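For this view, one protein chain was removed and the others were kept in their places.
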Amino acid sequence: MLKTFSIGGIHPEGNKLSAKSAIQELPIPKIATIPIAQHIGAPAKAIVKKGDEVKVGQLIAKASGFVSANIHSSVSGTVFKIDDVMDATGFRRTAIIIKVDGDEWLETIDRSKDLVTEITQTKEEIIKNIGEAGIVGLGGATFPAHVKLSLPPGKVADVLIINAVECEPYLTSDHRVMLEKADEIMVGIQILMKAIDVKRAIIGIESNKPDAIAHMTQISSKYPGIEICPLKTQYPQGGEKQLIAATIKREIPSGALPIEVGAVVQNVGSAFAVYEAIQKNKPLFERVATVTGKSLKNPSNWKFRVGTPVNDIIEASGGLPEDTAKIIAGGPMMGKALVSVDVPLTKGSSGLLLLAEEETARKDIKACIRCGKCVSVCPMGLEPYLLMVLAEKKNYERLESDSVMDCIECGSCSFTCPANRPLLDYIRLGKGKVGQILRARK
Amino acid sequence: MAGKKESTFINMVLVLFIITLISGVALGGFYELTKEPIAAAKLAKKLNAIKEVVPEFNNNPSDEVYKVGINATDTLEFYPAKMDNKLVGTAVKTFTNKGFAGYIWVMVGFLPDGTINNYSILDHKETPGLGSKMGAWFKQTDPAKEKSSVINKNPGKTKFIVSKDGGDIDAITAATISSRAFMDAIQTGYNEYIKNKTKEDISHE
Amino acid sequence: MNTKVLVAPSPHIHSGDSIQKNMYGVVFAMLPALLLSFYYFGLGSIIVTLTAVASCYFFEFSIQKYLLKVEPTINDGSALITGILLAFNMPANLPIWIIIIGALVAIGIGKMTYGGLGNNLFNPALVGRVFLLISFPVQMTSWPKALGFNTSYIDAETAATPLAIIKEGLNKGDSLTDLMAQLPSKMDMFLGSTGGSLGEVAGAALVLGLIYMLVKKIISWHIPVAIIATVAIFSGILNMANPEAYAGPAFHILSGGLLLGAIFMATDYVTSPMSNKGKLIYGIGIGLLTVVIRVFGAYPEGVSFAILIMNAFVPLINISSKPKRFGEKRK
Amino acid sequence: MDTIVITIIALCAIGVASAIILYFVAQKFKVYEDPRIDEVEEVLPAANCGGCGYPGCRSFAEALVKADDISSMNCPVGGAPVMAKVGSILGHEIKASDPTVAVVRCNGTCDNRPKTNTYDGAASCTIAASLYSGDTGCQYGCLGLGECVDACKFDAMYMDKETGLPVVIEDKCVSCGACVEACPNNILELRKKGPKSRRIFVSCVNKDKGGIARKACSTACIGCGKCVKECPFGAITLENNLAYIDYNKCKLCRKCVIVCPTGAIQELNFPPRKEKPVDKPAAATAKPVAKPVAKTAVSSENKENETTDNK
Amino acid sequence: MEYILIVISAIFVNNVVLAQFLGICPFLGVSKKISTAVGMSGAVTFVMILATIVTYLIQKYILVAFGIEFMQTITFILVIAALVQLVEIILKKVSPALFQALGVFLPLITTNCAILGVAIMTIQKDYTLLKAVVFSGSTAIGFGLALVLFAGLREQLDLVELPKGIKGTPAALITAGLLAMAFMGFSGIV
Partner (left out) sequence: MNNLQTFTKGLIKENPIFVLLLGMCPTLGVTSSAINGLGMGLATCFVLIMSNMVISMVSNQIPDKVKIPSFIVIIATFVTVISFLMEAYTPALHAQLGVFIPLIVVNCIVLGRAEAFASKNKVIPSILDGAGMGLGFSIALTLLGSVRELLGSGKVFGITLFNDTYGMLIFVLAPGAFIALGYLIAIINRIKKA
């Protein structure tokens, strides 16, 4: 029996269409639109102005608080304007728009392909440089990595867990990165281990990626302290709480962070980014994303520069299929639907999924038949049917006491409900309101 | 009108005193007034029940009642009915506690030889529509339902047990428990009647 | 971009599970028992089933359309289940007008009063059944014999059910051993051919349905297993305490509607608890009450009442037995 | 006769005894409770709607009795008359506040504001608003899912199926503010009812720059400022590309309505103008006019369900 | 054994509310929330036992002693009313917390026919004092059981959309009817 988490979980169809497609490099766009808010926390502050010349890797917006991240230019050229442009949700937010001119990198960046295994920097330097490089979690949450690595005083970690689960259907970027950059990832992991001072790292990989498990197991033997932990395929194993429960059988208490049980979780992609930042001095301005969908001509994995319009990456994969009804940034379970293809790709873009109407359109909402399936699939042990009603009825007190804040928004409940109830929609609403109340109380 | 009275101690006690006084007078008065009619109504009820179950008589059976204790709390009452001083039948107030909901009180009239003349249910708590049907069930005249009737049958000769249990009387549909209980009441009444009959014969012949 | 793309919160895909799939799955699981009842009771059972189903559909449709003025949802399959289960709970010689009243009560009072599927507090089919049982005790408790296929309807020969035989006999004062001798063998009870309501004659067919539903993940094992185990244990204890007064576990499990109730009726989503812990409590409650009513109460059969009573406990069970939360300390 | 005497004695004894015991116990265990709470509660309309901001009429009564100054407290259902009564019970002077009514500050009908996307999520404005900017180019406007209508406990709102916008039924609106609270986009506002219910307000909340706003919606306020200049009473202010008319300063002269190039200013319940205003778009009349436009299947269906529910 | 039968009968078989129709007003009135239902049940239990004891003594030592049984109604209700008020006043002062939990229901209890009904029924049944206490206690528990169950059902109903005409009292009554119907399964146990 493979390890997995014990409460709830679902088994959506994998649809990993692009798993066999090697990572390709996406052409540099003519105009790059780089939002100053690509992470959880305070938006960065632009430090360039209209007309400035910038190079690839140059800092163009500075972190503006503790939980915030630097933004670097992904292209070279001139700053065309700094303006409010439509973001993925249709709201207008500030972005730095750069007219591309050639591809001139900062000299400090080591562009060679050589593997550098020796870690020379100290713990403090590592964390500081990760921050400088603007690395955020690439698993989807885009939480600034240096913040996560700076353990709160009095807390000690004993294990680093690398999230290579990629439990979302369709997405394959982490999978491909593992197959193609295993050594770099291992070094990245060692850097992270040094940063948080642990001797043990566990890479959790789901069993639907047997090639990655085999390859990583083989490579990891060269690096001390790194174990591969194959996991039974089950969504949402990639959720950090579930991953920790699956790999080391510890459950994070409600409202607490992973460090409470001595663990720190990072995505494999993040580990690779850390490698590049520390060993190659390369800030985070490009990453790998999957472009996929059943009707898409070439589902594939692309390394792209932040700020490239979504449209470019779709065109490169064969163009927008006729039957596209929804464009999703991320996977089908947790991704965000885009209002338009004219928005830029960001650090958090792990994939782009094009779904046809029959696959994604919601069906008529029926009354809850109290089948309890949502309860049994909820990985947090919540009662989604109840939370939804309570949110509808604006009963925030009971929402709070029924632990609505524990919901990790994995969507298993909505996915499962035979009555097609928009459970998570309302739970999110309730979470928002309860969150406000909690904050007001403080 | 005068203003509201204050809630002083004296006021409170006084007012309550006056009210209870008046109501006491009224109640006591009404009690006295209705005592007679109530007693009369009760008597009439009993007499009616007796009249219903025995042949015509001209004595006052209530005056000649005799009681037989069955257990610590319950007694059977025997009302001899006489026509010109000749015993024509005896109304027995009998009971059972085997009903679906406890006690059932039955007035059953025996002819001097123990044959059942008629019966009437005095009190019961059986389910309406089920057990409560016993008031009419066991005196059906329809020849097809002859087996349900107890009228003109003698518990000494006929087996007063529901046919389901091997007896001779058909139980009320879906209320076998009540039927069994009814049989039990009749049987008890009959047994005591026979036991005491000799005694009575002596005393009244 | 010219096409108006859809925008919606995540998740963007759905399992494809639907109310219909579950409901028709249950109907499919009931087929073996249904066919077997046709075989055993003949024409009568077909008339009863058709009447019950047709009137359930009729009342569901007309109440929704003309009284509640909502879009009728008759093809979700729940009325079909209610109809079949109602028929399963009736003797095969029940007059048609009583069946129609039963369907009206089940759908009208039991379900539509609360606004329809998903809202009701009590199991509609059982509301209908118990209503009839109380209202028409005579007709509801005279069961035709299971004779193999036959065409007599109203005037079929009647026979008491095993439970009724035991209850009657014990009331009369007969000894249990004698009574047991009058009963069909355990194997017969499992395979059918005892008197009773349509759906309670063959344990094997019901168990087949259970297995199908478990495999298809329509229901979870908790409720049926809890009920059956509780009945087995509780009646076993009583039996051991006084073998002459109380029948043993095998008899209790195979007789009456216990399997029918445990498999198809206690598991009704709408009227059973949500969490697994809750389902176990609910099942245990049903098991205990069933035996108590059967052994001590006025009715020979207790499953229907036990389920209805536990239906009333469901809200309290739901409140007191939350699922185990992630990160909660195990006790 | 005996019975009567005993009856009287016994009854009197019990009656008097209970009176005496009660009296002494009541004396000994006295707890003070302000009797005015009951009085105030009696005056309140007992609608228990929460419009006052308290969980119910009783707790509002308690709060009123405790408060030193009740001028900021209001029962929207009972309105000024009730508050005056409360005031007289509690010995406070209440100055009559002007009656207010809810207005919808968006005229982005399906005609005026073309759709860019189709919303396919749960039928709740708040959910839609937390997800994205709405299915039109205007990120500030009405989302049309009717959360305000749901919030109204007095059946004073409905969704106009043709325009996709909510409509306030003035006579039924008690100005409780539930809709204002409910709307995530702050479209609704409680405004002075005005003499003969006449009101003028900017029916737009778009803060985008003129071009963007205009592109998204033909009747958006583009922040041109013409109305500000036109207003003889200085009632209009312009902030973030959006004009706002202060209803306490506005004298209902209707001059701004004429100058607004997009028809963003609405006038309600005025008699028709004598001379035709020069090339004015039709949008400035009392009710937003719009040709019926077929809306996309899913969202309109949800909406319809809700509107029928609330009628 | 006798006591066990009294208990079972009073709680399940002859449930005050569902079979005897006593105390329906509070049953319908204070069953909207489980927490209040629990409070009410506690208060009723307390008062019912207390009232039964007091009325029992009055019956025995005053009414019967003087041959004025016909005064039962008036004396009982007077005594119960005074008793409830007494408890209320004392509770308010002595334990405000308990008053918040139970006391607010006390005024409702005076006009609760279950209290008077049980007092009269104990006399009719000719119980001893101990049996009377057991009987009234179990009756109160039966009341509490019905009330709390019913409150649970109503809280559940609050979460769903009921048809217009049915919403409110009719739904409550019909649900009570179905609950009573389920409880008929207990009939015949004693």
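Chains: A, B, C, D and E, in written order; residue numbering restarts at 1 for each.
The rule we apply is simple: a residue touches a chain if its C-beta (ideal position, glycine included) is under 8 Å from a C-beta of that chain, and two chains touch if they have at least 3 such contacts.
Treat the numbers as computed from the prediction; the structure is a model and nothing was measured.
For the chain that does not appear, the touching partners among the shown chains are B, C, D, E.
Among E:V44, E:I58, E:M71 or E:A140, only E:M71 touches the chain that is left out of the view.
Only one of B:K45, B:K86 or B:K195 touches the chain withheld from this view, namely B:K45. Of the listed positions E:L18, E:I58 or E:A151, the one in contact with the omitted chain in the full complex is E:L18. Although one chain is not shown, part of chain E still touches it, namely residues 18-25, 27-28, 70-74, 77-78, 81-82, 85, 110-113, 115-117, 120-121, 124, 164-166, 169-174, 176-178, 180-181, 184. Take chain D: the residues that touch the chain left off the picture are 11, 15, 18-19, 22-23, 26. The omitted chain makes contact with chain B at the following residues, 1-8, 11-12, 15-16, 19-20, 23, 26-27, 30-31, 33-34, 37-38, 40-42, 45, 127-130.
Methods note: only the chains that are shown with their structure count from here on.
Any chain touching chain A that also touches chain E appears here: C, D. Taking the mean of each chain's C-alpha atoms, the chain closest to the overall C-alpha centroid is C.
Work out the mean CA point of chain D and of chain E, and you get 44 Å between them. The residues of chain C that reach two or more other chains are 5-9, 115, 118-119, 298, 318, listed in rising order. For chain D, residues that reach two or more other chains under the stated contact definition are 3, 6-7, 10-11, 14-15, 18, 22, 116-117, 120-122, 127, 131-132.
The residues of chain A lying in touch with chain E in their complex are 367, 386, 389, 393. Only residues 137-138, 141, 168, 171-172, 298 of chain C touch chain B when the two sit together in their complex.
Against chain D, in their complex, chain C makes its touches with residues 4-9.
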